[in-house]
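Of the protein chains in this complex, all but one are displayed in their positions.
The block that comes next holds chain A.
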Amino acid sequence: MATYLEFIQQNEERDGVRFSWNVWPSSRLEATRMVVPLACLLTPLRERPDLPPVQYEPVLCSRPTCKAVLNPLCQVDYRAKLWACNFCFQRNQFPPAYAGISEVNQPAELMPQFSTIEYIVQRGPQTPLIFLYVVDTCLEEEDLQALKESLQMSLSLLPADALVGLITFGRMIQVHELSCEGISKSYVFRGTKDLTAKQIQDMLGLSRPAVPIQQGRPLQAPEQPVISSRFLQPVHKIDMNLTDLLGELQRDPWPVTQGKRPLRSTGVALSIAVGLLEGTFPNTGARIMLFTGGPPTQGPGMVVGDELKTPIRSWHDIEKDNARFMKKATKHYETLANRTATNGHCIDIYACALDQTGLLEMKCCANLTGGHMVMGDSFNTSLFKQTFQRVFNKGLNGEFRMAFGANLEVKTSRELKIAGAIGPCVSLNVKGPCVSENELGIGGTSQWKICGLDPCTTLAIYFEVVNQHNAPIPQGGRGAVQFVTQYQHSSTQKRIRVTTIARNWADAQSQLQHIEAAFDQEAAAVLMARLGVYRAESEEGPDVLRWLDRQLIRLCQKFGQYNKDDPNSFRLSESFSLYPQFMFHLRRSPFLQVFNNSPDESSYYRHHFARQDLTQSLIMIQPILYAYSFHGPPEPVLLDSSSILPDRILLMDTFFQIVIYLGETIAQWQKAGYQDMPEYENFKHLLQAPLDDAQEILQTRFPMPRYVHTEHGGSQARFLLSKVNPSQTHNNLYAWGQVSNGRATCIWEYCKMYIQIIVCIVAVLFYLIVFGLRLGAGCICPALLI
């Protein structure tokens, strides 16, 4: 299926879209039987250095309920200067500016290679980007110092005209006024009291027009443009001030008695940050960047009390319903996140502490607004420093890799409806004819808001085929989907990116092999994983696993070939061959397994999983393992304990960690110092190779992975050992493991575990036959079983 692979790749590169199915089953029933839903991974702002934006407004379909953008799939009557909308079939006049078009003189949006096109439009005043630092001062001295330095450094990375603000918090919250000479001013709030947006604005003096109470007089009296400028000032004007201010930041001065946690008012601090932006710059691109070094311990949003003897909630507590503050805190942050999203701002969370910091409760702030979530051990680590620096990285065009306030609208042709989306977005609750009643992810709408996004941000969008079985689509018919993303570019321009794609319909009964061949198992794996992770947020872990298993079984059932009662006869076509393996690793992944992860870690992993693009997501699901040895060039090897050999160096990339593992012999050689002997220069090179490769990964990854360099028997080797399939040491952990046992014969030579899985599946199938009713007869029709 080389052609399909190419096709998929091409599409991804051009449009940033990967569909689970690239040929669509033409009826609802058929689609349902495909098990993996028709869905796509959309990277709305995928970097397209080759795509010059056009400087005019898009042409819209005139039907009020449609408003699709003119695209290459539309039929155009050049003579009548009419075009027909390919979604609603409305015929539209071209606007006057298009009077000169003809077959040879087409506007860009009609050219097939511009299935994705970007418009720059003039709408409203351009406001500079806004960065509001919300800084925890309850840190250790070193941590705070490091953080201060990072923040000071960041000022030089910001766009010169960006507005910047500073809020610090500990027991109290201080909103710093940045325009003062001679005295530094701040507004202080107590951390125990939740304030409404109105109160906050009143107290900050934002609600009264033109009462510069404490404004310095002479300078800006006439053109105090916005009152809030007291708190948000252009970087170029106040960077000296702010640098000094940051330099003078002190640790929270309130005494912390022994056995207590410092009182940290993260909840109110965030609330104030949100309120401040809400009152001053609604609907403009703004980042609230929260730097916190511990859990919120007071006020709304508190996650744990200040008594050290009471530990912060664990999964165990949560299962036992023993996490006192969790629900309330979560609610608080959810409210905040929703407000922030409504205003088009985003919240980043940089949490650096050895213990948990309450990411579980706060996750929605980042998740719903498209902000970053970074977790580290300390602000004084390169992990944090580089990650933070990378936030301000510039892309290929020299532009910041960030965009704000995106509004993603999806339009579908009639046979399709939109079931939902999963990603760092919130619903805008726009109902319409193309919105399905069945929801997958965040559904019930055809538009979502993504407050902060970068070129990697990827949404999973799920569709439902609604065409009835008895209304066949004519041969060669194509379904179309249009993604319209309006956003604020980092240059503060308003832009609209439009991607229109089309896929062929196929009748699943007669043309199943086409559909099968057009299956994108990687996309499907990620899409299913997102669904699973999304479910895991609200459901019990085992239920999700069972659901995943069932889906896999059904898929195998549908597309596998086998003889009844003969596990060895089971085979899947190439386009499905990797899928089970992904599922196997997904089950073991921290996204679904909470064992050995704190709730914060789980939230952190899930956060990243829900926004990364396909490649990164796959790495997360199934870490990559490279082997370096004298036996040949570096090669990818099975993520299996059998890959760990004494004379190999392994490099594992799990997205969150990069582990370099020296095999036993290699480690001994290294200890013996061979690498320093000229005659063993090749050994030196061998040692160096994985380091270089790791470096390359580190360069591009956001957030910075934890970098682990270890060797056989090293304590850190656990990072590797916990990921590999333990085929050689003991049986896997599943309840039905005894059946599989690793002794099954290989079906496909390259993947032992895969076999196990399949065998498992087969075993499960048997199991289901016997106990089918117990698992819910509705799921699988016994008649279809082997």
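What we mean here is this: a contact is a pair of C-beta atoms (placed from the backbone, for glycine too) under 8 Å apart; a residue touches a chain by one contact, two chains touch by 3 or more; residues count from 1.
Please note the rule applied: contacts and distances are computed from a predicted model.
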item: Chain excluded from display, named as in UniProt, from "SEC24 homolog C, COPII coat complex component", "Coatomer subunit zeta", "TFIIB-type domain-containing protein" or "xyloglucan 6-xylosyltransferase"; value: "SEC24 homolog C, COPII coat complex component"
item: Residue among A:G205, A:G293 or A:P590 that touches the chain left out of view; value: A:G205
item: Full-complex contact with the absent chain, from A:M111, A:V188, A:L308 or A:A672; value: A:V188
item: Identified contact with the non-displayed chain, of A:E248, A:D321, A:E679 or A:D692; value: A:E248
item: On chain A, residues whose C-beta touches the chain left out of the figure; value: 172, 174, 180, 182-190, 193, 195, 199, 202-205, 211-217, 244, 248, 250, 253-255
